[in-house]
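Structure below; questions to follow.
Rest of the complex left out; these chains stay put.
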Amino acid sequence: MKKIASYPDSLTEKHFHYCPGCTHGTVHRLIAEIMDELDIREETIGVAPVGCAVLAYEYFDCDMHEASHGRAPAVATGIKRVHPDKVVFTYQGDGDLASIGTAEIVHAANRGENITTVFINNAIYGMTGGQMAPTTLEGQKTTTSPYGRNLKEAGNPIKMTEMLSALDGPSYIARVSVHTPKHIRKAKKALKKAFQRQLDGRGFTLIEVLSTCPTNWGITPKDALNWLEEYMMPVYPLGDLKDIEEVE
Amino acid sequence: MAEKKTVEKKVVFDEERCKGCELCVDVCPVDIIRMAEDRMNSHGYQPAEVPDEDQEKCISCTQCYQMCPDVCITLYKENKKD
Amino acid sequence: MAERVLMKGNEAIGEAAIRAGCRYFFGYPITPQNDIPAYMSRELPKHDGVFLQAESEVAASNMVYGAAGSGARVLTSSSSPGISLKAEGLSYIAGAELPCVVVNIMRCGPGLGGIQPSQGDYFQATKGMAHGDFHLIVYAPSTVQELVDLTYKAFDTADRYRNPVMVLGDGMLGQMMEPVEFMEPLDPADLPKKEWATDGAKGRDTNVINSLALAPEELEAMNKKLENKYKKVKANEVMHEEYRMEDAEIAVVAYGTSARISIKAIDMARERGIKVGLIRPITLYPFPEKEVAATCDQIKKYLTVEMSTGQMIEDVRLAVNGRRPVEFFGRLGVVFEAEEVLERLIAMGGEIQ
Amino acid sequence: MHEEIIMAGFGGQGIMSIGQLLAYSGMIKGLDVSWMPSYGPEMRGGTANCTVIVSDSRIASPLTSKPDSVIVMNLPSQDKFSPKVKEGGLVVTNSSLIDKEVEREDLEVIKVPANEIANELGNTRVANMIMLGAYLARKEIIDLDTVKESLTSVLPERHHDLIPLNEKALDRGFELVNEEVTV
């Protein structure tokens, strides 16, 4: 018998602490596979966020920094400036990247910092028990929007990826999803392209991954996949948002 | 060497990792994955399984592997005869 | 003897850092320390170093966190409000046990305050910088030469203890010019490799830079480790200087700019026959507690002199521990004159008689 | 020897430069020196001043509340600093811009029509050097040649073409006082 799919080398043996059905694990696997395939595990320094993925440094089998909440792009900048020849990525949630860390991601992107950001958009704060995120949908109930998100009070679900695409620095920005095997394969492709761009020295890349948080959404893992497709995807359409093919 | 071989498994679950989310169950096109009713792992989850009798039926599509957020699944395929 | 050059305190800090092998600067402009980033942006590229103006102090301190974790000698500098914004980051850097040097050229607060020199950040620097039980090691130079020497030393101390070190000056010290001599520059390539740093886990176990400990026991262990480190720092790193203390009956305790003005006042008081000397803490954390305590038999009264409403005085009182009275003189917003201190010393001299 | 000087004027009048020039000259003469600026909040149009101390022993405080001398280039500066001068001290004042008399009897006052002379030399911006020259003529703490030599080190490179002009300005200030004194 031949192994056709198995646990990637670039993940440690640690069990994920994520809730059942949480797609953080899926994205972890994809990144690990890409490290395997590009053979960069020993060249990579990852930056974990504060958020559900706070323990990502226990899962990725590469050098890791645990950043303070929202500051992963700044931490990654510090690392990359010291090690311009290494691969540096940040892994961030939507509270981390789109709320407290807004300034850091905007400026890392604008500087065209040669790092890759994986942006997990699950429309909620997972780690802290289900508060409203800037990406929370209109009407969505969370512990801090108990009557449903009210646009007049809390503003619109923020489109970070669209916004960052308006800057000159980024070389590749895309939005993907991981709610079906097919989307997962596409997500991997986009992620791999982003890492490859970094290896080619082409500047800032960011992949937004629409993700689920069954626990804090209060539904089953299966229903969460459907909810993502039905409610999140119309607000956050998938696709490449910015792709500077060639350097002039 | 002296390993006792029962069935040649094509779909192997790391039951301790499994959180019983059932996402693999749904995506299997040949419907061979189910949740074990008779056991619980040390975290209190009933793991997914493919019963021995169904192992053969796996068509190696890797859908379950792709879908499993906890990377519990290892897939095997018969060696090509050529 | 090395050449003497006339240099602004701020620029001297930059040059000293470069000579200490620092090749990375992350910072954000703020008066009165702007000559530091200006100097670094001009000089670092000549040494293949990196000057990066961060989008904010918050970002700067996290860039430092990243660069320090990657094994580099790294500097950031700011002034009071900017230091407050670095608080969270510094707590992370200390928690993750990373070395770095932070300069605070104090101005007068609170809030936006003004750009006048001040020593109003003593508490912040030595005690409550941010959440959690950690300490910066704090140097308090009082001349431009000392700015140079202590900045240079700060990088060594930081590396030795894997802890952030602060050089605490004030706007006066940062902006004044004095002649200085520099040490031979050090090549960063000659520094010992930091085995714990992240530079890609090639042929070794992975390194993780981190300050998280979820299990209570781990958390306690992390804090115990820090506590033990600070004990070592207290045992080994205290620095202070004494001036005209041989036969003194009154001791002024002052650091930085206040100490300089106090020396002038002490000289004037001595001319009037008042037996007064100076104890000048050079490290504010660890505070020269034993060293102050050792003078209690001789000294009848202490006068703490600060450009604040009275912060270091608490450490002086803790050291003196009730054995002698400890008085305070300070102004804030306005730099006091030697004559004002003198007046106070004359009064104290009278009381002692 | 221990001399404490405050120099003051409008921002842009080159107050900081002559302070640095004096301090630098002191240093290369082996003296202890300090230069301490004080800025207003404005970049331009405010007043600027600096304190220079030149001493043959260690300088404690770089500040002074009773300067030996002041060089004042505008009226607000004269008003602010001449009352602080030590008894019997020196005021060098820019008579081109200052009409008002110094109100103290105990001070020596040297009036220098610095702007006029500078304009004669073809560049108002060297008024500061004229003031410094006049000061140096009266207080011989550092010889004029040393000060001229120091110009190369103190002036930013882009202004090095103006060194001859600056030297001439120093001379003119120096001569002015020497004439006054010797005549």
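A, B, C and D are the chain letters, set down in written order, and residue numbers restart from 1 in every chain.
The criterion applied here is as follows: a residue touches a chain if its C-beta (ideal position, glycine included) is under 8 Å from a C-beta of that chain, and two chains touch if they have at least 3 such contacts.
Bear in mind the structure is a predicted one, so any value in this text is a computation, not a measurement.
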Assembly formula [one copy per chain kind displayed, counts for the whole file]: A x2, B x2, C x2, D x2
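One rule holds for everything that comes next: only the chains that are shown with their structure count from here on.
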Separation of chain B from chain C, taking each centre as the mean of its C-alpha atoms, in whole Å: 60
Computed distance of Cα centres, chain D from chain B, in Å: 88
Contacts with two or more other chains, residues of chain B listed in rising order: none
For the chain C and chain D complex, residues of the former touching the latter: 4, 6, 115, 172, 175-179, 260-261, 263-264, 267, 335, 337-339
Chain A - residues contacting chain B, complex: 1-8, 11, 15-16, 18-26, 28-29, 180-181, 184-185, 214, 220-222, 225
Contact set on chain C toward chain A in their complex: 24, 26, 50, 52, 54-56, 58-60, 62-72, 74, 88-89, 92, 96, 198-203, 206-212
